[in-house]
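Missing here: one protein chain of the complex. Every other protein chain is in place.
By letter and in written order, the chains are A and B; residue numbering begins at 1 in each of them.
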Amino acid sequence: MEFLSYFGGVFEPVSLMLLIGGTIGGLILGATPGLSPTMAVALLIPFTFHLQPTQGLILLGAAYTSTVAGGAVSAILLKIPGAPANIATALDGNEMAKRGEGARALQLSFLSSGVGGVIGVLLLIFLTPVLAKWALQFGPSHLFWIAILGVTVIGSLDSKSFVKGLLSGCIGLWLSQIGYDEIQGTERFIFTDALTGGIHIIPALIGLFAIPQVLDMLAKGRNPQTIASLDVPKYSFLDSVREMIGSIRALSIGTTIGSIIGLIPGVGGQIAGLVAYDQARKFSPDRNKFGTGHSEGVIAAESANNAMVGPSLVPLLTLSIPGSPTAAVLLGGLLIHGIFPGSDIFQKHPEVVWTFINSMLIGQILMVIFGIYTAAWAAKIAKAPMPVMAAGVLVLALFGSYSVQQSMGDVHIMLALGVGMFVLQKFGFSAAPLVLGLILGPIAGDYFTNGSMIAAAQDGPWVYFFTGPLNIILIALVIASIVYSFWSNMLQGSGKTEATGEAAQ
Amino acid sequence: MTQSRLQHLIPGALILLLAAVVTWLSFTQQPAESFLFPRVISIAFIGLAIWNFARAALGLARVGGGISPQIAMNILPGLVIMFVYVFWAAKALGFYTASIIAFFAVYSLYDPVPFSSVKDWIKRAMVTAAFMAVIYGLFFMLLQVQTPRGMFF
Partner (left out) sequence: MKTILKSALLSVAALTLTAGTAPAADYPDRPIGVAVSYGAGGATDFQARIVTMVAGNEDILGQPMYIVNKPGAGGRKGWNWFATEAEADGYMLSAYNIPHFIAQSIKGGVKYSADSFEPIANWGSDPAVVVVGKDSKFNSMADLIAFAKENPGKTTTSGAGLFVGHHIAALQIEKACACKIAYIPTKGGGAAAMKAVIAGEVMAGVNNLSDAFRAREAGNVKILGVADLERNEFLPDVPTMKEAGLDVDNSSVNFRGLMVKKGTPQEVIDKLAAQVPLMFENARVVKRMKAGGSPMKVMTRDEVKAMWAQRQATLAELLKGL
């Protein structure tokens, strides 16, 4: 209970101001299509030079927490996820918004973010020593199997056609292999100079989601009838609270999966939301409603991607190993102030570490409060007429994809992927599995190479990848996931032919 | 029905072609260790592409409405603006100048009010200016992102 005695530090005037400022700023940055949490935190580092270590960390921590949650706003209202973490939120959230339930979706997403986030930070507070040991168990072979587990989700994700879903995933996996091989350093599939740097996930995400949205808006033409914009009527906050408490299954699945994935260094939070979404669907009696605007989808995805924030700091604080790209930036922020993370950090710098962790706890609550306000505001922006929206998203797409790496090549890739995705979408392919492939490709590929090299020096790939309790558990999960996908696809398949048959008549 | 089948055949064929190229490259390029994983992907890729093409050829691909001539006509002007904006204007004119022009052009072209109304031209100019002021504040002043300045800014 040591942490309780450091709550005072959070409520010092400067710290509290930074916490509130960081939260609001983070929400706005997160809600802007094209600004990812990693980028927002990296861009904030220069500001922390002028602050004391604790204050700097409070700012970074607040921004980290709230950008992850803020990404849900554009995901729900525009179907443009602010970061990879919010892809799963867009699947059901945007359908809800289209039905006029945008406010409900936004409130649910912030509430479940808050619940997941608080539980995640509590895990960080109480279980750090236990979890740190556990996080170290995951070596290259295990990370490879986790990535494959993610790949098995692809076929059933946001796609009305099983084949096209898988094919979209394959295209994504292939796109991820373009550019330099991360480990060998050799070139692969580089057709033009813009591709030498490979396809960066953020410009790709902007292109694949934002550009098709813009083109869909433009496809309606200069027609006063179809110009109607999104309407977001008010929704009772208490009803949202009640609904969230009622969705305890989705909430606990999301929080559990988010915490576990956050803990594993090297996978990062990018897939937490998608995996939680998929599991929540598999365990739900209403699994057919997922993808049509089902609130459980939003709850599972958002609780997962904020639950991941706390545990992702466990390996960082105790072992100095950053679990995600954003955690790596935070590590830089710590080092700049001369604080070396390690198992004794809680003894050496208790005032810094505990104040930081406490501020994340308070930050989660502030994030819910301000998130609900920001959402109401964002809903007004979403009411902008269609041509303004299309033009605005186009300009943001350019700025967002450029500022990630200050590269025109990225911007060109963004537009090319976007236009390609628009065409593919018109033929039943979808962006979510493609992006999942793009995220998982490097994880699976590089850990496969990495593991093979270790295996070659030891007892060979068979022993390295297929023995040991953790490998076997993960392989069992992969097999279960594949079997389940085919089984449910067959069940659904028989239902679907009837449906299309009716439509044809 | 036949038109829709043809519409599904074209992307199916293109993807099959892409898969074939990827597979061929994965198995012929050196060094082999770097292409081990792409090989695994390409086998799945080409298998699925064949399956998908077959479904399209048999007329089983029913998901997705395709692109009607009406849609193509509607998006064409916007698409031209987008390509000129991203591939040329942004760098040549500078990000902010190009964005002002692109925003104003897309907005004006797709605004359903008649072009003769002077009041609406002014309104669109005002909205453009306000939006770009927000972008300038966010990216240039707050985040201090440096963008290509080109001829103007």
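Worth pointing out:
Following the convention adopted for this analysis, a contact is a pair of C-beta atoms (placed from the backbone, for glycine too) under 8 Å apart; a residue touches a chain by one contact, two chains touch by 3 or more.
Given the structure is predicted, the values throughout are model-derived calculations rather than measurements.
Of the candidate positions A:P33, A:G363 or A:G409, contact with the hidden chain is made by A:G409. Residues of subunit A in contact with the chain left out of this view: 38, 42, 45-46, 49, 136-137, 139-140, 179-187, 193, 196-198, 265-266, 315, 319-322, 325, 327-332, 335-338, 340-345, 405-409, 442, 446-447, 450, 453-454, 456-458.
Although one chain is hidden here, its contacts on subunit B can still be listed: residues 94, 97, 129, 132-133, 144, 146, 149, 151-153.
The criterion applied here is as follows: only the chains that are shown with their structure count from here on.
With centres set at the average Cα position, the gap from subunit A to subunit B is 23 Å. Residues of subunit A touching subunit B in their complex: 32, 43, 160-161, 163-164, 166-167, 170-171, 173-174, 177, 181, 184, 186, 188-189, 211, 214-215, 217-224, 227, 385-388, 390-392, 394-396, 398-399, 402-403, 406, 408, 411-412, 414-415, 419, 423-429, 441, 444-445, 448-449, 452, 500. Considering their complex, residues 7-8, 11, 15, 18-19, 22, 25, 29, 31, 33-38, 41-42, 44-45, 48-49, 51-52, 55, 61-67, 70-71, 73-75, 78-79, 82-83, 85-87, 90-91, 95, 99, 102-104, 106-112, 127, 131-132, 135, 138-139, 143-148 of subunit B touch subunit A.
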